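The complex appears here minus one protein chain, its other protein chains still in place.
Right, chain A next:
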Amino acid sequence: MSKKIPEFGPSTSRKRPRNEEPEPQSENGVVNSHSLSLEEDFAFSDTLMALRMMRAQFPHIQKVSVPPFVLQSQLYSSIKNRTEVDREIESLKREKVVRIFKLNTGQDDHAIMFIDDYISQIERVVKRMEENSKTDLVVFEWFKTHVVQSKLDTSIGHQELWSFLSLGGKVKEEHISQLISAGLLIRQLIDQNMYWFSIPNIGSVLKGLSQGRKELMSLLSRRKYKEMLMAALEVKRLRFSPLDMRFHLRDLIGSGQLKTIETPSGLIVRVAKD
């Protein structure tokens, strides 16, 4: 992958040299034997490319197994037209390629995860629960087959959850507490009957996310002109966050707290003044 095109520049054109799937063939509809699958050849969009690229670049964290997710603000940093990003995420969600979760960091964060990663994470959690305890784990099967496939929103009401799980079998209150303790559902603070969908094992990563954001913002705010060269910033390591610098930079640029300026000596990252 060439470094000529700055990674954080917004892309408006579709022809990017880092594309893995050959583009003209998919537009002509010719069957390409090198592509991963036929559907992926035709379902092509800037947002999907950016999602795949960022998922591949998700940092590897020791001790905690978290599947790769992409924050919505990271997508905004790469693709210029935000309305197009929103609409493509909505259509990907309806096609059941990705799933959106609202993260409880206190700010308005949404994480986008591919459904395959989500299902494999649920299975990993179920396997660990099987090793630890001998309780009945059939509710997770019902959850995977009925709730995940039918309910595409970020939250679900108690009655609706009950009716979806009942399609699998007789539901008891203990089943819902099992789901909550596994980390798949979180009760909402405002309304006791509503649950947020959540990613299991994500707690430590969320803490690292908010601390890493604060650390990066304070790093830049302490400097004299509140800016720093991107090249110098990239090699720094954050002390409080397991996620790498590139993750945080993309997130803060996309949410508007930092902005990048082109200069003759490269990109400069500066704290945005409102």
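The definition used in the following text is that a residue touches a chain if its C-beta (ideal position, glycine included) is under 8 Å from a C-beta of that chain, and two chains touch if they have at least 3 such contacts; residues count from 1.
As a convention for this text, contacts and distances are computed from a predicted model.
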- Item | Name of the absent chain as recorded in UniProt (options "WD_REPEATS_REGION domain-containing protein", "WD repeat-containing protein ATCSA-1", "V-type proton ATPase subunit a" or "alanine transaminase") | "WD repeat-containing protein ATCSA-1"
- Item | Sole residue of A:D116, A:D136 or A:D153 that reaches the chain not shown, by the stated touch rule | A:D153
- Message: Of the residues A:T83, A:S221 or A:S265, I need the one that contacts the missing chain.
- Response: A:T83
- Item | Which residue of A:E123, A:D191 or A:E262 touches the chain not shown here | A:D191
- Task: List the residues of chain A that touch the chain left out of this view.
- Result: 76, 81-83, 85-87, 90-91, 94, 108, 153-154, 157, 159-160, 162-163, 172, 191, 194, 255-257, 272, 274
